[in-house]
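Have a look at the structure below, then the notes.
All protein chains of the complex are present and in place, except for one that has been dropped.
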Amino acid sequence: MLGEGILKGLGETARNFVGSFVSEDRLTTVEYPEQRLLPIENTRDFPFLVYDGADPDAGLRCVSCQICEKECPPKCIYIVKSTDKKPDYVGKPQFYPARFDIDISVCMSCQICVEVCPFEAIKMDTEFELSTDDRFGGLILDKHKLAKSNEHFQRIHPTEAAEVDARLAEEKEKVEAKAKAAAEAAAAKTAAESAAAKTAAESAARKAEDGSSGSDAEGVKP
Amino acid sequence: MNSATLDQFFVLLQHHLSALFPTVLQPWVSMILGVVGIVAVFPAIFALTTVLERKGLGRMQNRLGPNRVGPFGILQPIADAIKSLTKEDIVPRSADDVVHFLAPVVLVVAIFLGYAVLPVGRNMVLLNIDAGILLFFAVGASTELSIFMAGWSSRNKYSLLGAMRAVAQMISYEVPLLLAAVVAVMMAGSLAPTAIVQAQGGFTGIFPHWYVFTPWGFAGFALFVVAALAETNRSPFDLPEGESELVAGYFTEYSGFKFALFFLGEYLGMMSIAGYGITLFLGGWGAPFSFLTFIPSWAWFFAKLFLAIFFFIWLRGTLPRLRQDQLMNFAWKFMLPLSLLNLCVAAAWRFLGECLGSGTVAEVMRWLVCAAVLVLAYILLARTLLRRQNIRPRSYRYAD
Amino acid sequence: MTLTPYLIVAALLFAIGLGIALTRRNAILVLIGIELMLNAANLNLIAFWRFGPHPELMTGMLFALFSIAVAAAEASVGLGLVIAWYRHSKTTDLDEMARMKG
Amino acid sequence: MAVEPDLKIELGKQGVFVTTLNELYNWGRRNSVWPMQFGLACCAIEMIATTMARYDLARFGAEVFRPSPRQADLMIISGTVTKKMAPQVVRLYNQMAEPRYVIAMGACAISGGPFKQGYNVLKGIDRYIPVDVHIPGCPPRPEALIHAFMTLQKKIEAQPLTGEARPRHLNAEAQGEFPVPVPSAHDLNPPVNRLVWPLPAPNPGESA
Amino acid sequence: MKTSEQVLSELLAAMPEVKVSLLVNPSASAQHSLLVASEDALRVAAYLRDQLGYDYCSNVTGVDWLDKETTEKRKTSRIVLKQVDGVEQSVEETVEETVKRVDPGYLEAVYHLFSMKHGPTDPHPPLVIRMRTGNRSDAVELPSLTPVWRSAEFQEREIFDLYGIVFRGHRDLRRLLMWDEFEDHPMRRDYVDPDDYEYEPTPHDDVLKRAEQQRLQAAQGGAL
Amino acid sequence: MSDLAIQSYLPPVIEVESQDELLEVAMGPHHPSTHGVFRMDVALDGERVVRLKPVFGYLHRNHEKIAEKTTYLASMPYTDRLDYFCSMTNNWAYALAVEKLAGIEVPERAEYLRVITAELTRIQNHASAIGFLLQEMGASGTPLMYAFREREIILDLFESLSGSRMMCNYMRFGGCRVDLPAGWLDAARQVVAGLPRFIDEIEALLTSNEILMARSQGVGILKPDLAINAGVTGVMLRATGVNYDVRKVDHYGIYDRFSFRVPLGEHGDIYDRYMLRVLEMRESVKILEQAIPQLPAGPILDPKSKPRGFRPKPGEAYGRIEAPKGELGFYLISDGTGNPYRYRVRPPSLINLTILEDMCLGQNVADVVLIFGSVDIVLGEVDR
Partner (left out) sequence: MMEGFIFGLLAILTLVGALAAAVLRNLVHCALSLSVTFVGLALMYLSLGAQFVGLSQILVYIGAVAILVVFAILLTRGAGALTPHRLIAAAGWRLGWIASVAVGFVLIFALVRSPLPASGDQAAKVTVLQIGQALMGPYVLPLEVVAILLTVALIGAVIVAMPEDQKEMR
């Protein structure tokens, strides 16, 4: 009969109105600046560069292989490779980015850079409060703004970070064991050994540069 | 302070204040005080209503609504007012600037006039004239012209279409609105709002003699409410400003202060029509139960007003809007016959009362007869309406 | 106040209404003129009722009421005719209507 | 605009009163920002989500989405502005009454974002109209929009009403109408409004 | 449903005069297609729809095939008269020469057809029919299949817009996506984007170079 | 060729008394009800629509051109932005086409994950579509709010799975990108358990509402033969009574393992479309209830699939799925390089609009808005 459906609808809204005072299901508002949603672990927003230790410059994992720059769908990464090298987390000398810019006014948060990075150097941040009235100053993030510590990574993505840390530690162990073995085997040939390490690192970097190979971390092992 | 003084608090205040002036000026001062009262109180309620509406809608939609400006967001309308008053006032180049300016002014002035005869409490009416209800309808009729002025002067297709719709709708619903109101006038035997309220004054047991508790009164009230919704362009009859088709209806081209005036006018119109609905059917300033009469009359009036406003908000939060032709059909093919029938039923009620005499059995008989006629008519009319529109619930088949 | 000023106003109103009806070409405006003349008559009725010898009889007032009702009827039919004519001939110009003769 | 010049003079004359009036005015403007009902692409959905129950932009008094640009204060450019759409956006902006604000929501609105390699995509709406707040993200989370909204509020609050730094709408010489680009055979004409989008430094990245 | 080969043979059986051939798709999907001559297309389409039940034309699209320049080395053997030991003899000699061949480019319209009539449970690969224009510049007309399948209406307009194929017999052939004043066909493979990266803040070399160029130009010309 | 008598399906021509009495209105591209930046050039005779031309391209973002300039994988995040309500199904359709092109198998667990995410997507899309339809009908947002309330819950699931609320970029050629995080399945089970209550609520609010019925029944009627000829798919098609659901037709993925039914309409009007969306939500809940407990263990990505250096053999493929809006297809031509030679999206939203003119002619303007809303389009997909 005419009016029945309308009354039913009115009942539904009334239920929600009353419910909003008594039930949490019926008042789903999260008052953002004061309250926040529980962080979701996988959340991704913009990339950042992970560094180990305390010094962002020294501990940056990025070896400036430029894979992410090539694979980035909207082409928002800009890398200038350094001319010199510095040791990475296993102590192997590597290139590092002299300049690493991400234009987050272009970035589409697709995570492809993270997927393709063989060095676990670039990860996704969860920071979203980036609105600014300064388009260039605020939205083009340089190396210093991008660099965030591994602790930060562990805090925002604990599961992934734990995995990554375990893998890196394992690698480091392997490398150290190898180095130890090599050192024991050829303790005398110190000069020759250091030269070999250098070539290995170079070849790894070359491999990494080549787009078709080096898709996984194994590729970098000396 | 006893309850009687509290009840007459504002009347006495007006009296004492005007007594400070020389005798010649006293009626004028008293009048001005009344006007000031209306002009101060109702816009304040309007401001409160906007924030309550936004919060109420929010609650219906599982959210909070404005709550950051001032405590509980209560200062929100003040911020809106400051913003609106200082916002640039744009008059479109091709617009008719005089009419464009006059339209909102005429609207607000006309609607304020309607408050002159609205009794907001015992002895609290600005003009106690004989033909008060007629004044209300006359004033309501002139708001249509201002809406037309707004739509026409903007020289915008959407505005003009919105205005045409609004005027057509308001004219159509004015008829059932008037006819619904006439029932109460008939019974009270007066066009004066105060007399109508007084006619609903007494109590049977603890229950009051409000017209809404009679079959014809209830039907009249329901019809009045529906027509009032349409008359004030509230959901589900908010077609003139139907933003899904017409952007913002007749005030599309209005900005800043003038837009605020329209906004004000619209809400004042809603409150005034709600006030008359209360006066005609809900016993005006009367208390709902005999043991509650100690609460001042004006408090009852405003309590009822807020309830009515809440009802409007509730409807708005629930219902989608009708289409123009359905709206018209509804007015002419459903509302009009039903309200005419309701007139007859009211007359019958009167005569049955005289024929059957007094006594509980006679009362109940009368009640049942009148109610049955109305319910029957309602069912018949509703059925025809739905059948003509070919509306029915459906069932669905599935393919595996 | 006396009766005369009201009657003068009514007379002026009547003259203006007559003027509109006689001089404008638009059919709607002609109707407006006729309405004005009716209103002038109404004003007369009310004024005579008010200043007449027997205001308590309400004759003038009631007559004015009926006149308003009749005027409303007249306006609705008149405008309906104008619209119908406009549908037919696409003009509201009386001179042209006369020229076309249907 | 009628009120503004008078207000300005008034404010200039009276020393102590200025701050209070200034504050009151900015408080009113800040707390009653009505956005225009206007969405372009993906970000529009997040904008709608922001007004919905969980995030509830209404708490800031900003759920009054006005369908008509005349009554709106804020234009949230939510999504990709294509070259075909750009003239309409500028026209809408021109129709808004002062004071008016623009939030460029999402990568596309700021710079063309992921689609900036496209031939029909405008490389940032700030080529044609002044933007007050940029929100990066694709799309930005609803909280990010609220954050931008608060950033805008702070910006309004900090605006002095007199002097050089006064907002555009109190500056009589400031541009009111912005030139609307015309679609032509290969591109929009002009491709950029130099008054809002000046020539950048040779290497803007360096300065950051 | 039938395979493309079966459809082809049925078509040729019914209308032996039409020019239809099978194009084999070497990829894993094995969705082969029928190449239909443009003058027969409408008849073939109508037959497919009305007789073979392909009542649903799902996808219509254009493809741009550029002029293809193939260089191949060919070994040709020919008989040459040579002085061998003073005597003229005909000797067979193998010569290697490079031949440059230019296959003219063309635009292609591809239609993917399905059947709704024949069973909502019968899985079938799409029947693909294609039509080719004569070249990429002046002979770009193809018959419109909108009269047969209404679903082609907007898609053919889109192809007209983005590829520049002119569909004869289309009821409303205007640009679909780009504005009406636009003159290019942007999905063609040789289309050059308007140079509007000028002020991109993205610090990529070429963009920076262009920004610098623009700056210089502006400094010289003082253009706004 | 003119000797050929072909039965064509063309929109009706509305007779008008005189052309100059028509009111030409351009609804859009910023019109409040056009779901973004769509424009309709409408000619009105009074309130009756006598001519209607849709105008597209205000959101033409050159998706196809960009895809042809970049690698196969890099297009995946762009597909998220096609129909920005349904990134999961877009991902799936694209992955399916590439899998067909390159002949990649999908592990079983990944197939289940795809079904689960796709059906969740369908539910939130249909809920939002109903909400927007009611918004157009002027319901001041309440149904939309309820729809978005549930959508937020589903988006939370997506976010915890893929990292992003809307732009999931979750699927890969030959599987999915990441496995489920801990506790996801339980959360999903809880969400699915709560969905019937939500659908009941929406139905109580709307289904028997007389105003909704009055506005939608008998309005915007679409005939089945025209719908088929015009390539209309999805809910729009099934509301006319044609039984065609790509999930059932193509048996793609693992939909054969679930028992679900395809609701069919009868009148092909707005109300049928509304009801079909509601009923499809219920069927999706059924699928989810079956799929979640059945989820097998195993790998989620085909080992042949690699993120970089993906070069399928030359050839072409057309892959399609039943997206919430209709048949979403991807047509790819490979020339053996890392970039597709031709990349084409078959957008259901665009093709479903073909019959907009047919449905709207002769109707009231207010109905046009509703009819348009009932088609359920997303401009990102229409214009690409």
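First chain written, first letter: the chains are A, B, C, D, E and F, and each begins at residue 1.
In the analysis below, a residue touches a chain if its C-beta (ideal position, glycine included) is under 8 Å from a C-beta of that chain, and two chains touch if they have at least 3 such contacts.
Only a predicted model underlies this, so the values are computations on that prediction, with no experimental measurement involved.
S.K.: As a test of the contact rule: which chains in view would the missing one touch?
M.R.: The undisplayed chain, in the complete complex, is in contact with B, C.
S.K.: Taking the entire complex into account, which one of B:Trp152, B:Phe251 or B:Phe301 touches the absent chain?
M.R.: B:Trp152
S.K.: Touching residues of chain C against the unshown chain: what are they?
M.R.: Listed in rising order, the touching residues are 1-9, 11-20, 22-26, 28-29, 31-33, 35-36, 39, 42-43, 46-47, 49-53, 55-56, 58, 61-62, 64-66, 68-77, 79-84, 86-87, 92-95.
S.K.: Could you list which residues of chain B touch the chain missing from the display?
M.R.: Per the touch rule, chain B residues meeting the hidden chain are 96, 99, 129-131, 134-135, 137-142, 144-145, 148-149, 152, 160, 164, 167, 171, 174, 189-192.
Following the convention adopted for this analysis, only the chains that are shown with their structure count from here on.
S.K.: Which neighbours does chain B have in common with chain F?
M.R.: A, D
S.K.: Among the chains, which is located farthest from chain D on the basis of C-alpha centroids?
M.R.: Centroid comparison gives C as the farthest chain from chain D.
S.K.: Where the CA atoms of chain C average out and where those of chain E average out, how many Å apart are those spots?
M.R.: Chain centroid spacing, chain C to chain E, equals 77 Å.
S.K.: Roughly how many whole angstrom separate the Cα centroids of chain D and chain F?
M.R.: About 32 Å, centre to centre.
S.K.: Indicate the residues of chain E shared as contacts by at least two other chains.
M.R.: Answer for chain E, listing residues that touch two or more other chains: 120, 177-179, 186, 201-203.
S.K.: Give the residues of chain C touching no fewer than two other chains, as numbers and ranges.
M.R.: As it turns out, chain C has no residue touching two or more other chains.
S.K.: Using the touch definition from the top, list the residues of chain D that touch chain F in their complex.
M.R.: 37-42, 44-46, 48-49, 52-54, 67, 79-80, 82, 84-85, 88-89, 92, 108, 114-115, 117-121, 138-139, 141
S.K.: Write out the stretch or stretches of chain D touching chain B in their complex.
M.R.: Chain D reaches chain B through residues 1-4, 7, 24-25, 27-34, 37, 52-54, 56, 58-61, 63-64, 66-68, 70-71, 73, 95, 97-99, 169.
S.K.: Touching chain D in the complex: which residues of chain E?
M.R.: Touching chain D: residues 177-179, 181-184, 186, 191, 193-194, 196-203, 208, 211-212, 214-215, 218, 224 of chain E.
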